[in-house]
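Here's the structure we're looking at; comments come further down.
Just one protein chain is left out here, and the rest sit where they should.
Chains: A, B, C, D and E, in written order; residue numbering restarts at 1 for each.
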Amino acid sequence: MKRGMCPGTFDPVTSGHLDIIERAATLFDELVVAVALSPDKGGGPLFSIDERCAFIEQATEHLPHVSVRPFDTLLMDFAAEVGATAIIKGLRAVTDFEREFQMAQLNYRISTEIETMFIMAIPEYMYLSSSAVKEIARHGGPIEGLVPLHVHDALEERLAGSRLGRT
Amino acid sequence: MKRGMCPGTFDPVTSGHLDIIERAATLFDELVVAVALSPDKGGGPLFSIDERCAFIEQATEHLPHVSVRPFDTLLMDFAAEVGATAIIKGLRAVTDFEREFQMAQLNYRISTEIETMFIMAIPEYMYLSSSAVKEIARHGGPIEGLVPLHVHDALEERLAGSRLGRT
Amino acid sequence: MKRGMCPGTFDPVTSGHLDIIERAATLFDELVVAVALSPDKGGGPLFSIDERCAFIEQATEHLPHVSVRPFDTLLMDFAAEVGATAIIKGLRAVTDFEREFQMAQLNYRISTEIETMFIMAIPEYMYLSSSAVKEIARHGGPIEGLVPLHVHDALEERLAGSRLGRT
Amino acid sequence: MKRGMCPGTFDPVTSGHLDIIERAATLFDELVVAVALSPDKGGGPLFSIDERCAFIEQATEHLPHVSVRPFDTLLMDFAAEVGATAIIKGLRAVTDFEREFQMAQLNYRISTEIETMFIMAIPEYMYLSSSAVKEIARHGGPIEGLVPLHVHDALEERLAGSRLGRT
Amino acid sequence: MKRGMCPGTFDPVTSGHLDIIERAATLFDELVVAVALSPDKGGGPLFSIDERCAFIEQATEHLPHVSVRPFDTLLMDFAAEVGATAIIKGLRAVTDFEREFQMAQLNYRISTEIETMFIMAIPEYMYLSSSAVKEIARHGGPIEGLVPLHVHDALEERLAGSRLGRT
Partner (left out) sequence: MKRGMCPGTFDPVTSGHLDIIERAATLFDELVVAVALSPDKGGGPLFSIDERCAFIEQATEHLPHVSVRPFDTLLMDFAAEVGATAIIKGLRAVTDFEREFQMAQLNYRISTEIETMFIMAIPEYMYLSSSAVKEIARHGGPIEGLVPLHVHDALEERLAGSRLGRT
């Protein structure tokens, strides 16, 4: 049985992430979405590791062979631990490509047993990132369609106090 | 009457920014230079929002149809508020292009009424950025020609205490 | 009165070209679509200069301030001849950006009177080019939506004899 | 059973292609190497379609679940015909990425049933292409290790007459 | 006598840096490795300026014409101070290229006497950076071969307390 892994910080998961997860899910018998703790990424995540996992679980509950797991170790160690033979990532832009290329090479050096594979974001989501969504939400801009509905509501609530502009 | 908008943080305005502003000014009946508050960009701006606006006002006073306005909302909301139908940005490099492409797509999704347009930096200013100017000034290097004279003097004064090297 | 120009080979015009032309048309009082003769581009164009102009005329007949003109001179000379003050081009990718950047710099050196401006292709058309359309059509693949209907029919007819695959 | 496809012109197959094919082979139950006829690519291929297929067959004979098939139709039609659910390509550089991105988007538009996946070339083969190998061989330079031994000998023989330099 | 300079933060020096230094050393009669103090780069360096210099001195002691010197001034001022006529940098990726291009242009503007030259990282080290090494070491991953042995040991010791994962 082939098991794949989709790693990320997912702070929060976007419609672009979910498109990659759903397409990756068709390529494997089992797919693990691996959520990195990332405590120090740019001032810390907006949502806790538990919240981030729960968002994805709710958004993928129609996919029984997809599971969500937090991790705080080296990605390749975690992939080996869960028995994944491939890591799947979405590519959006040239700068994505370069960063991912570097990481794929480093990871291949750590273990040649686990292959990193890439699929291209569909055009509609090429411009989409968690940080762009948070930036728009922070200024009260429209984020409908950029994130699942339950993430939309959680973002509204979380940012209610710190909302800028559009008063 | 066509009104355009040139947004940025302008901390401080450089000769490269001014070249883009002057060229954009020939394309519109009115041009608004929109200065973002950006309180949290890399430790906060070196100059206050009032200082940054004043630098641009002084540098564009020969252009009566150019006005300068601070903003702290979503860019597309501010563009709508001032009645701009186009946003003009300068492109210098491939990494600029990718970031701007993402923002243009997001902004187009928020409003298809306002078009984002790009003009290329001239070769002399392709290497120029506010942060490069500050980095050079901080080490006492020569910034003549990279910023207008009044910005040059303000930079010298502001950095007089924190000056590194070239003792 | 501001007059803009959209240059290209348009062999044939695609839905992506037309999106750029329509968006550019909102930014100028008059817009000239300038069709380059390009006799030697990769074995010569598939459609004659008259056919290529006619395709665009038909596709833009709802835009009375858009006109279509063939040219076979230096772009900047033709822009000056028709009285355009700006050239508008669509950007799709990093390689587009680099080629266009080089041409914009060369053209600016020839005349600083005429500004080159860029707008970003919308995501749906980012992958679209005349040569991709011809390649797909040549193999009998589906090109609906990639070109206007009358161009679609002309492509079918032109390639009927040389059709590859999908027999 | 999951079936993948590795398409290319393979004129001739290089050690870089073979690395991608071998890694892709571990990810699928069956892998079809699809060799494009490409009659008009830069003056025509150096080796015939039969020769190119035979080179790959010999180099992959230790992989019983890898088969080699020529094609001359639209890639997506051929993938559907052989029942592949994924197309695997190797990425070497940013320019590869952009071209492949465009093709992946076009192909996804033709059929959302077939996913295009990318794996990164290993560093040793990042600089390697069929055309570079032919260019070196043409000038009598060393191509050991860049192609399998039987391709090496075929290249030597084919280019014996046209050899330039290194006399 | 030609004197070259290899500048960097080297926190810590990697096998990739040393490859560039050794290759640069063959091109000059004397080579100065210039170690930037960089007190504020991403939370401060992991190793002190003295430690970083000592690591390089130990790794280059077989190269008598290579010397190591700390600096905290404008790079071009320091290059002039030590009498270097060329600055040598390694390039790994497109994003490196863009950043280095900008710095080379700025530096050329400060002094046309000192030329910036680039050599390409060899494929094995193209993915290698000080921050990647620290990231792997922090999670207890394998860094053998990525840094010299004495740097390896220092990294292990320095990170012993803060080690994450791989428990």
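In the analysis below, contacts are C-beta pairs under 8 Å (C-beta built on N, C-alpha and C of every residue); 3 or more make two chains touch, one makes a residue touch a chain.
What you see is a predicted model; the values in this text were computed from it and never measured.
Visitor: For the chain that's been dropped from view, list the shown partners it touches.
Guide: Even though it is not drawn, that chain still touches B, C, D, E.
Visitor: Looking beyond the chains shown, say which of B:Gly44, B:Gly83, B:Pro123 or B:Gly145 touches the absent one.
Guide: Among B:Gly44, B:Gly83, B:Pro123 or B:Gly145, only B:Pro123 touches the chain that is not shown.
Visitor: Just one of C:Asp50, C:Asp77, C:Glu113 or C:Glu156 touches the chain that is missing; which is it?
Guide: Only one of C:Asp50, C:Asp77, C:Glu113 or C:Glu156 touches the chain omitted from view, namely C:Asp77.
Visitor: Which residue among D:Leu37, D:Ala54 or D:Ala93 touches the omitted chain?
Guide: D:Ala93
Visitor: For the chain that got dropped from the picture, name the residues of chain B it touches.
Guide: 94, 123-124, 126-127
Visitor: Can you list, in ascending order, the chain C residues touching the missing chain?
Guide: Chain C touches the chain not shown through residues 72-74, 76-77, 94-95, 98, 101-103, 105-106, 109-110.
Visitor: Could you list which residues of chain E touch the chain missing from the display?
Guide: Output for chain E: 2, 23, 26-27, 85-86, 91, 94, 97-98, 100-101, 104-105, 108, 115-120, 122-123.
In this section, only the chains that are shown with their structure count from here on.
Visitor: Quick check: more C-beta contact pairs at A-D or at C-D?
Guide: A-D
Visitor: Using mean Cα positions as chain centres, tell me which chain lies farthest from chain D.
Guide: B
Visitor: Could the interface between the copies chain B and chain C be described as same, meaning over half of its residue numbers are common to both, or is it different?
Guide: Same; most numbers are used by both chain B and chain C.
Visitor: With chain centres defined as C-alpha means, what is the inter-centre distance between chain A and chain C in Å?
Guide: The computed centroid separation for chain A versus chain C comes out at 38 Å.
Visitor: Between chain A and chain B, what's the gap in Å when you average each chain's C-alpha atoms?
Guide: 33
Visitor: Distance-wise, how many Å sit between the C-alpha centres of chain B and chain D, to the nearest whole number?
Guide: Inter-chain centre distance comes to 47 Å.
Visitor: Which residues does chain D have that touch at least 2 chains other than itself?
Guide: 94, 98, 101, 105, 123
Visitor: Could you list each pair of chains that touch, in label order?
Guide: All chain pairs meeting the touch criterion are A-B, A-C, A-D, A-E, B-C, B-E, C-D, D-E.
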